[in-house]
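Only a single protein chain was left out; the remaining protein chains are all shown in position.
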Amino acid sequence: MRQFLALASRFGWIVVPVAFVWVLASGDRYWQFVAGLVIIYALSALGLDWLMGRAGIVSLGNGALMAAGAFSAAYLSQFEWASFPVTLLLVTALGGVLGLLMSIPAARLRGIYFALVTLALHFIVVFVGHQYQQTSTAFLGGVPVADPVLFGYELELGVPWLLFLGVLLGVVWLLLHSMYAAHPGRMWLAIHENELAARTIGVVAPRWKLSAFVGSSALITLSGGLLGFYTGRVSADTFTLIFAIGFVVMVIVGGQRSVTGVLLGATAVTVAPLLFGQLTRDLSSGQAGFLGWLRDNVFVLNSGLFGVFVLVVLLYLPRGVVPSLAEWVRARVIHGAAPSATPAPLSAASTEAAEVESGEPPLLEIRDLRLTYRNGARALDGVDLGLRRGELLAVVGRNGAGKSSLMRAVTGFYRSEGVTLRGRVAVDGVDIAGRSPARSARLGITLVPERDKVFGGLTVGEQLRNVGDIDAAKDAMPNEWELLESRWNSPAGLLSGGERQILAMTMAASLRPRLLLVDEMSLGLSPIAIDRVTRALRDLHERTGVTILIVEQNVDVARGLADRVLLMEAGTLRPLGEPDGSPAGAAAAREGSIDASR
Amino acid sequence: MLHVDDVSLDFGGIKAIDSVSLEVQEGRCFGLIGPNGAGKTAMLNCVSGVYRPTSGAIRFRGESLLGLAPDQISARGVGRTFQSMEQFEDFLVLDYLLVSRSAQFSTSTLLAALRWPSLRRRERDERARAGETLEKLGIAQYARHRLSEVPYGTQKLIDIARVLCSAAPFVLLDEPTSGTTSGERPSISEALDLLLADGRTVVVVDHDVDFVTRHAERVAALDRGVLLATGTSREVLADPVVRRIYLGLVNDG
Partner (left out) sequence: MTRDLGTLLVGTIVDGSLYATIGVGFVILFRSTGVINFAQGAFMALGGYLYLAATQTGLPWLFALLAAVAAAGAIGAGVYVLFFRRLVGAELFPLVIATLGLSTVLTVGMMLIWGPQIRTLPAAFEMRALFTVGGMPVTALDVFVVVLAVVAIAGVAGLVQGTRLGTRMRAVADSSLLSGLMRIDVNKVSALAWGLSCALTAAAGVAFALRSTLDPITSQGFGLVAFAAVLIGGLDSLRGAVVGSLILAFVQTSAVLVLGGSWAEVTAYVALLLILFTRPQGVFGSPSVVRL
């Protein structure tokens, strides 16, 4: 089975030439014409994939470039000297020049803004096309394009045209494949993944973006020229916004960075409406009812078909059909053979330390918690922890020991964060591991995060009045209330670090939490500010009796506040001795959080 | 080799770096330590051209790096690794090793498309070389894997393999041990030793003080953008301010 899948993923592309030969040999003029159209659109979509899938530049410019190609083909083909191949070469060269021009705004504008530039260009080019058509009454129904003659043979619709297009597609496919598999492909992928990072490791991004622009625009413009010759007439009405977006849809549906995927996308977007139309006609000749309604409205329905495609693909196969399939196969072929990636578990001795011995069930109970991030980083490696009601517990440890991950594991993660949690996290005996932050917030678990702990764009007053209960906030922080009131109307983004921390803790208290988590309370604060927020938190604890878990890098702060201090190292917890400073605790402190003193 | 002279960096009024001066000698390993938010990575990003310092000068082999684009700085021989490799996770490992060897490849897209024989030969040679580097680090079995399919610690190793593969004489290592397990650290240490043995100059930024002091002869400690102390690792660790602010140890005497 695995071998079959491996073969399928290696040689799946063969479907394309087989389908081509089949249509070519079928003798069905209609489908031969459609196949030619599919190939022309596929060339354009391949150009877009070059730009978007490989080099990471999003563009809605296919309509504009194809219009430019089609109109210039029509214009050139009226001259005696401009034979079919010469015209196509000139059109392709024009595309390259247009690509060169497009790279100028692209150097200044990123992402969606550049896409909007191409959108604006689309309307401008189509407008120019309309104006050109109005120069002669003969052009009103479309500018005629001369019949294509290739080396003395007139290319007729049907087999000759289809053969020509098939060979062209094959050549383009080969050229693209060679590029993508070699140095240029690596450079574009690096830019696509992260342009700035790529530049710092030696990718000359402007140069490679330029070549992607020139090449892809030449290809797309060539496809426009071919469309002109193929249909015999060029009208600006062809190049609607929907037409331009259609190519983005082909690439997204079929799958970026996959030539086979793009071909599939081009086929699906072009053929599906035709098949649907034929189907409804065949099914419903002369019938009334639902099928009759379907037949009457098939034209309208078809125009919305690609909207359905896009929504379905984005919701269920966000990488596109072919890459999702390939991924599925790859997971079976490669991962089955992959070396074991799990490191040996750490010593079991470290897990038994943090037990609670009293009879009362703990408010927060964590058992053998393991946490792995999407990128494979292991942050927690078997954590055990019990937190009594009303206790104030501190976890210390250096940067990267897994402290913040422990906090987030209690509040839960969003599915999009791609975190794997194993083990038990229970509050009042209810297992909450794997719930979203919103759900655990409703259970009364409130986290003051390390960063973004206040709403920077809202004033102090706005967030205290509108987030929780203002009376609860006042009760919890009577000594700091004056400070907060003095800042009442200033945006929280303008507060100092200490003020921000006080505001964040007040806001958390205003929700009357059952369990309050504070992440790196003293980080980045001056000694005076540290004293102040420490006092505020101690006050809050004494007044409300809320159960509190803090994580700290600063051992002094943790000791000054907490009933109990635990040390976190490499994703596990162990005790750091009592705040009274037994020799064992001090030794652990030196050994653990301060590797330097060894 | 690298002179950082009185560099400051402001982010909307917050000083990420405040008048820091550093000097890195050729062929040595230089360490930069400090807690979260101390400005270590910001400093590194100033050198590799991601940020432009608000004031000060950065000179590499006597030439100012200010105002140069990141790729121009890289072309002058400054290589670097990343804290997290998530950004390049779609790369195949072997391909990723070749990214920093732009100078060794022709820049012609057309010749690549036409499979020009000399280019194909070059491609084969480079791939073989990259494969050897992976072997040297004992991770050759991952060559055909995607970066996202490789354990985290190995990703970091692969990033170091990339700079080892590149021709950069000067290398910035950004948090090479963060997020790795204690089992993975020795191999990262070995990779760093390989870089040094190859004659590269290395600046290593990390919060694992042990790891940094094991390799670096000279160390600088930063806190909230301010340079606390520089010197040999022994001197810096003995500095009372460093002990107070970074290590929080003063009460233990």
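A few notes on this one:
By letter and in written order, the chains are A and B; residue numbering begins at 1 in each of them.
Here is the rule we use: contacts are C-beta pairs under 8 Å (C-beta built on N, C-alpha and C of every residue); 3 or more make two chains touch, one makes a residue touch a chain.
Since the structure is predicted, the reported quantities are computational estimates derived from the model, not experimental observations.
Residue A:F306 is the one among A:F71, A:F164, A:F306 or A:Y373 that touches the chain not shown. Considering A:P449, A:G560 or A:P575, the position touching the chain not shown turns out to be A:P449 (whole complex).
When the omitted chain is restored, the residue from A:A190, A:V234 or A:I252 that touches it is A:I252.
The residue touching the chain not shown here, chosen from A:V86, A:L279 or A:A438, is A:A438. Contact residues of chain A toward the unshown chain are 58, 105, 108-109, 111-113, 115-117, 119-121, 123-124, 127, 130, 194, 196-197, 200, 241-242, 245, 248-249, 252, 297, 300-301, 303-304, 306-311, 314-315, 318, 411, 414, 416, 436-438, 441-442, 446-447, 449, 452-458, 462-463, 465-468, 507-508, 511.
As a convention for this text, only the chains that are shown with their structure count from here on.
Our note on geometry: chain A versus chain B, Cα centroid distance of 27 Å, whole angstroms.
Per the touch definition, chain B reaches chain A in the complex via residues 35-37, 48-50, 69-71, 73-75, 79-80, 82, 84-91, 95, 98-103, 105-107, 109, 112-115, 119-120, 123, 141, 144-145, 148-153, 155, 162, 166, 168, 178-184, 207-210, 213, 224, 237, 247-252.
Against chain B, in their complex, chain A makes its touches with residues 175-176, 178-179, 182-184, 186-187, 189-190, 193-194, 196-205, 207, 211, 215, 334-335, 338-339, 341, 343-344, 346, 373-379, 381, 398-400, 520, 523-524, 553-557, 570-571, 586, 589-590, 593-598.
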